[in-house]
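The complex is shown incomplete by one protein chain, all other protein chains being positioned as in the whole.
Let's look at chain A:
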């Protein structure tokens, strides 16, 4: 018996004992789990800053003349700097880091019946590079000119020409460096995950039996490798345009702030748009696919139902991934593409709505007359479905170039992607934390605080982001530092959104404030929460198996009752103790005949 199994066996004995006497033994964290916690820490830190910046933006939009403590009266360039930093932090350091790198490191090997990652060193380097990337990005707050002001998509020539605005000099260079490091880090992390899924499955863990979380991490990792390598190339080219006088993304002549700038040869900003969105669209699926996988598993687990159409769910995950590589042009309907390209990208975008629709139908079928256990991980999963449906249904509208030629870059778009890739993805993160908290800490999060936090968040998330669809319909453009005090009919159009804008700002402040409930819950429960039982939610996937013996997988996940058995309400829920087993876990310690 080696040292690890020995200590795991001790922990398991103790965990049996704690179940009897109610004391808690903190589980011994494995290397990759500590890395996962590190990623979650990075994401939480970035989320805190990103959310704070969004509140500054929200307040500035409705009270542009307000003098804030320490900051004074904000200038329009401050607003755009916050926009840029908010987008960059949230998209990269929260929505890419937490659902993929964070959660996959916490439980992916265990879900495969393995105890280690395939490439532990690569995995560790990826974490440290991610942390370095964050520090480089935050350094932009402290350099002359400050943070770049061109938004997270950094369209050239604004991002190439230092004279085009404050923050476009040193700040822009730091932004480029940070994201280049981030590209390398996420590619390394993703390579490790792909190899782990292929090489580290335990006996019996066939591809068809892999949990949907694992499937979505696998597809997401492949997307990461493809998308981030293209972004890295684009970043290098942008760097060359800035410092080596090349002209990939700028024409031979530009006229900026009263001076003509010339370079040899002539490029087009459209090339950057193509490269950036070829990365950028898969990126939004990188943010949402892990949430979809987790939510599907949670619905099955808490509804105590098998996931019907399991292969369809695997297939739609792949379809979303593959089609996700073919839809980037829908960000460019008004950018100057050939109009025929608009048609092509409308078709591919409408096509990607179908696998997403199939997933939603599947969720509704799983839930139909299920009376699920309404514990907090399930609440977040249900919230995910609700918000994903609302935000997702605005997608096919934006997929139509004719309608996008009105809606493009209005707040309708802001509302659309904040509902899906911000809120739904965030709900996925909260679901994951609530679900795996007992596994990682040996203690339960408070259900009461959790319920308060969920209902508060879902209410104010809708109140913050749904009205954006309405102000967008009225024509309100994005990235406006100020809505009041502008002259003429244009000023009147923008100003008319102020009543709803105030409602959005108030809701956003309350939404952010409510997150303190979660922070309090995590801190309190980690220290003295209720002791957790070994398989806290009666899950079937293998991270919940006793970890003291070698495991064998011998069935698909979420087998709650066989199809031949009538799944009567009482029969399922009457004896779901350690004793009775209406559910069949994936694991067994020795092979059994099926």
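List of remarks:
The criterion applied here is as follows: a residue touches a chain if its C-beta (ideal position, glycine included) is under 8 Å from a C-beta of that chain, and two chains touch if they have at least 3 such contacts; residues count from 1.
Heads up, the rule we're going with is that contacts and distances are computed from a predicted model.
Its UniProt record calls the unshown chain "Cytochrome c oxidase subunit II", which is the correct pick from "Multiple sugar transport system substrate-binding protein", "Amino acid ABC transporter membrane protein 1 (PAAT family)", "Methyltransferase" or "Cytochrome c oxidase subunit II".
In the complete complex, the residue from A:370, A:515 or A:549 that touches the missing chain is A:370. Of the options A:281, A:330, A:408 or A:554, the residue whose C-beta touches the omitted chain is A:408. Residue in contact with the omitted chain (choice from A:121, A:203 or A:397): A:397. Within the set A:37, A:498, A:556 or A:588, the residue that contacts the chain not displayed is A:498. Considering A:37, A:158 or A:284, the position touching the chain not shown turns out to be A:158 (whole complex).
Summarising the interface, chain A meets the missing chain with residues 75-77, 80, 83, 149-151, 155-158, 161, 164-166, 250-257, 260, 266, 268-270, 305-306, 308-309, 312, 334-336, 339-340, 342-343, 346-347, 350, 353-354, 357-358, 360-362, 364-365, 367-372, 374, 382, 385-386, 389-390, 393-394, 396-397, 399-403, 405-406, 408-410, 470-471, 473-475, 477-483, 486-500, 561, 563, 566-569, 572.
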